[in-house]
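The complex appears here without one of its protein chains, the remainder shown in place.
Now for subunit A:
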Amino acid sequence: MTIQFNDPDRPNSYIGKTVPRPNATKLVQGRGRYVDDIALPRMLHVAFARSPVAHAKIGEIDLDEAKAVKGVLRVFTGKDLAEVCTPWVAVLAHLKGLKSPPEHPLAVDRACWVGEPVVAVVATTRAAAEEAASLVMVDYEDLPAVTDTMTALDKDTPVIHPELGDNLAFRRLHEEGDVEGAMAQAHKVVSARFRTARHTGVTLEPRSILVDWNPAEGQMTAYHATQAPHMMQTVFAKHLDIPESRVRVICGDVGGSYGIKVHVYPDEVATAAIAKMMGRPIKFIADRLESYSTDIHARDHEIEAKIAVDKDGKILAIDVDDWTGIGPYSVYPRTSAIEGNQVVNLCGGPYDFANYRAQTTVVFQNKTPTCQYRAVGHPIAVAITEGLVDMAAAELGMDPVEIRRRNMYADDAYPVTSPAKMRFEGLSHHASMDKLIGMMDYDALRADQEDARKRGKYRGIGIASFIELTNPSPFMYGIGGARISAQDGCTVRMDPDGSVVALSGVTEQGQGTEAMLSQIVAEGVGVNPSQVRIVTGDTQVTPYGGGTWASRGAGIGGEAALQAARALRDSILEVAGAMLQADASTLDIRSGQVVDGDSGEERMPLEELGRIVYFRGDTLPKDLPRELVQTRHFITMEYPFAFTNGVQASYLEVDTDTGVVTLLNHWCVEDCGRVINPQLVDEQIRGGIVQGLGGALYEEIHYDAYGQLLNGSMADYLVPMAAEMPDMQIGHVETPTGESELGAKGAGEAGTAGAPAAVMNAINDALRPLGAQVTEMPFTPERILRALGKIED
């Protein structure tokens, strides 16, 4: 029996409805349980002495003063931990040529970025551990720091890891068609230089881990704020030499992730190693400076790009030269080459054109390592593409909406393969654009803009179409050799009282995973969502899975839950058929009752079935299966990724005297396939948009020429706050994927993917009459005033 998703009046129709999140109530009552809320008997705290310089040889380490602090029990150096923890090398076989040196939990001979952990101090209180860490004396012999991306490969630039030969971590050139030829014959060629600033995620809950080692059982238990508990289980097992089955990773409430908490961090592995060495629970909670200097950074790209168009605005070619600096190590195990690789994969994404060339150059430098952060590579690729398209439209005197309509893949063109060799199963660029234009009342907005201009106000409209990669298959990591599961699983069981418990390998980070799973399971089995209890984030009890990243929770984890729930329904009905002497296929389950499928007449509550199966199994036929626990797994097979699409628009005003941008309105139409919970999807998109707006207007990690981090606090690294943010209008087009019954694709990153480009285009639309243009994010007042020629020096 298939679910009639298009019939909103079908029985148990929870998929597609806004149902409340089961875990929200505890969080508003302050009854969440984040890692730092947990205290275990005999627990100790670890703090780290970190490199204050970007690149140095580690000389003598003097620990006497640190050890003298009251409460300090042990102090560990890199050499101490290297004896119990093997180093890791973050490469992937399918990213050809990617190289990276071995990385240890604590630096051994050399420190390579400001913030790299060098010495670990364990004490009875965090205050004592921090005090002692500040008293660790390390003789740092300065080495030259490499900080500039564009000169990292120059002959006279020092090589950070001499054994690797040069500072090139990875380079990929993709060529399709004849770019030179198309450029030569084009009506117009527009080129631009773009820059996206270094960001970090700024999760409100800092990175947190509490690891307990029970030597008697040989069992490690890590309470970890992570997106990928099973991946971490594998990592701890492998590098600390523990059987995988003896590592349990528990991920309770997590205070925000956005990609920050899906990576392997040296200080977290060090915490686990120390717990094993000391046989006691060890807690590490990053402080805010540690967050800024050691959480992964992202998006530090410099790009030269060109677009060629004919006189009708048809795109003939796009040419992109992308450079990014990733810090001294590729980050384990996802690697730091993926972001640049995504830029190559995603530029030009919405458009049907023939000639494409893109190269990414990924270099080492002495700054905090970069890696995957929400919407990996998308904000960069969308800014390049949509910036170029708007510039081409301006050259041609064409409306920005019109030029997009002339180039976007037709909605009936699918399946297609893009010039970047991405395969699209089904997208809806035109329908989405039409919806957006209607929602924003484009013509009225243009009239308002003109009106404002007459009053000396510079308002602009910016559009950004985009594609977004979700539901990744093993093509993302697995084929490269990483033990990162693209498959996910769900176990669904019925308990004696007729309630249902679902254990899922995907995790909750606040996006509403548990609500999404509860409504899918409720519909799949035929009970109310309130009768479903979801368990996630415990490697000892949930099926093995990838966790939550790359917008896969609903599309992969949701489908596994649906299949498991349907299987449980079938086994319940098999028992019910025997009990009621009816053909199981004539029965259904609705709101926790076994009913007659045609008439809906109630035949038996699930509670009664549970009572018989669990306590009076003797009354059932001897050979009747009574398996009220079912597990199913799901993995995508047809497409490497399920692409989604969407389009955003920004309306804003630029104060040409101060350079300040005021956001007036923001719209997003997103096609994430089947929408499971409209409210949760909309709020994911809103939150994502605001993260993108942060990148467009405020967020930038600053370093000086010596690799010194200059803004390591929340007061100095600006993020969006309530007063400056606009209300946002969200709309949907639904093109379900045919790879699953559920048809869901991902939704969590689309907001972040498109918002910066929409803002950039809106600012440039506002400034165009003044002949000014900005392409370097964030668009600070200073950069805008410079573009206007009001600041020079």
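Here are some notes:
Here is the rule we go by: a contact is a pair of C-beta atoms (placed from the backbone, for glycine too) under 8 Å apart; a residue touches a chain by one contact, two chains touch by 3 or more; residues count from 1.
Going forward, contacts and distances are computed from a predicted model.
Of the names listed as "Transport permease protein", "ABC transporter ATP-binding protein", "Carbon-monoxide dehydrogenase small subunit" or "Nitrous oxidase accessory protein", the one that matches the UniProt record for the absent chain is "Carbon-monoxide dehydrogenase small subunit".
When the missing chain is restored to the complex, the residue among A:P20, A:P87 or A:G177 that touches it is A:P20. Within the complete assembly, A:E205 is the residue of A:D80, A:E205, A:D322 or A:E386 that touches the hidden chain.
From the set A:S51, A:T221, A:Q511 or A:Q630, the residue in touch with the chain omitted from the display is A:Q511, counting the whole complex. Of A:D178, A:E683 or A:E776, it is A:E683 that touches the chain left out of the display. When the omitted chain is restored, the residue from A:G256, A:P496, A:G577 or A:G738 that touches it is A:G256. Think of the hidden chain as still there; on subunit A it touches residues 20-21, 24-25, 27-34, 36-37, 127-128, 131, 201-206, 253-258, 287-288, 509-512, 679-680, 683, 686-691, 713-715, 719-723, 725, 727-728, 751.
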